[in-house]
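The structure follows.
A single protein chain has been removed from this complex, and every other one stays in its place.
== subunit A ==
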Amino acid sequence: MSLTNDDNMSAHSQVSSHFFEDLLDSIIVDVASECHRVARLGLDRNFEEEEEELRLSAQARARVADSSNNGETNSKYVVDIFGQTHPPVANEIFECMNCGRSIVAGRFAPHLEKCMGKGRKARLKVTRSATAAQNRYTRGSPGSSYSSYSNSTGMNRLSNGASSGVAGEEYSNGSFEEL
């Protein structure tokens, strides 16, 4: 090809970008396909709970925003020695670092329980990318449930995504401590 250097450069960067877009589209299709599978097979354990949680979260937010609350009858709504009052529902809104939803602080602990792994349901969660937090919790849990998690659901899920399988093995082999 008798292109000048400049032509070569711009043709190259065009080809590169085009190729990158191609790779990205292919990965997008993969993600969509997996989400579709999870949706149709009902594999997302949190799915039914999400409605409930969003509702409770919104409720908590409404209670916080509602200035005409009946605080006098609530025993927690007292004035302390500095004259500060503490609202019955903690009014900060945080983003859960696990699932990314915005949760009112007052609902944060119950949410984390479900989301991060105290309960049976959370431990069975399959829609996980290779997050160290998840593996950390499975390591710390009782022997029997740990082995069943890692032998069946967990490891199978992790190794289905090509590179996430590698990362998952690494973390759960015991050396990775920090988040």
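For the reader, a short list of remarks on this structure follows.
What we mean here is this: a residue touches a chain if its C-beta (ideal position, glycine included) is under 8 Å from a C-beta of that chain, and two chains touch if they have at least 3 such contacts; residues count from 1.
FYI, contacts and distances are computed from a predicted model.
Protein name for the hidden chain, per its UniProt entry and selected from "ER membrane protein complex subunit 4", "Dynein regulatory complex subunit 3", "Transcription and mRNA export factor ENY2" or "Maleylacetoacetate isomerase": "Transcription and mRNA export factor ENY2".
Note on the undisplayed chain: of the listed residues A:Asp25, A:Glu92 or A:Glu113, the one touching it is A:Asp25.
Where subunit A meets the chain that is not shown, the touching residues are 1, 8, 11-13, 15-36, 39-40, 42, 44, 47, 50-51, 99-100, 127, 129-130, 161-164, 167.
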